[in-house]
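Selected chains from the complex are presented in situ; the others are not included.
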Amino acid sequence: MPYVNVKMTRDGVTKEQKRALVEAITQALVTILDKKPEQTHIVIDEIDTDNWGFAGMLTTEYRAQHDKV
Amino acid sequence: MPYVNVKMTRDGVTKEQKRALVEAITQALVTILDKKPEQTHIVIDEIDTDNWGFAGMLTTEYRAQHDKV
């Protein structure tokens, strides 16, 4: 019974993308580990870039200086 | 010093229900494990049903097809 938590920056991810991500991760757990889909829960947390620190700065600032990460 | 994190779908849970849940979980930790309430923290995360994957699909879609889960 896996529980998966995905944390990613809030970047306008669409419902269709979330659906595709849930399908892909569930499928990986079924195929590789023989897990049951109805025992598999996946929670997606979208985090504001002001709340995600990376390389010692806020992602908002990192992105202003670099390519998108 | 327990720390408890409850993740559940965002379904209009009331403040009164949150209070009752915090009381019940704290009481269980005190009674069963002799923990101190003033060392016990409980964080409730309410998750949009578009962000909770279950059985290989989004909970929004699962609920449209099944009974409430």
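Letters A and B mark the chains as written, and numbering starts fresh at 1 in each.
FYI, a contact is a pair of C-beta atoms (placed from the backbone, for glycine too) under 8 Å apart; a residue touches a chain by one contact, two chains touch by 3 or more.
In this text the structure is predicted, and so the values were computed from the model without any measurement.
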Number of copies constituting the complete assembly, 2 shown: 6
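The rule is simple: only the chains that are shown with their structure count from here on.
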Between chain A and chain B, centroid-to-centroid distance (C-alpha), Å: 20
Chain A residues within the chain B interface of the complex: 4, 15, 18-19, 21-23, 25-27, 37-38, 40-46
Chain A partner contacts - residues on chain B that touch it in the complex: 7, 45, 47, 50-58, 60-61
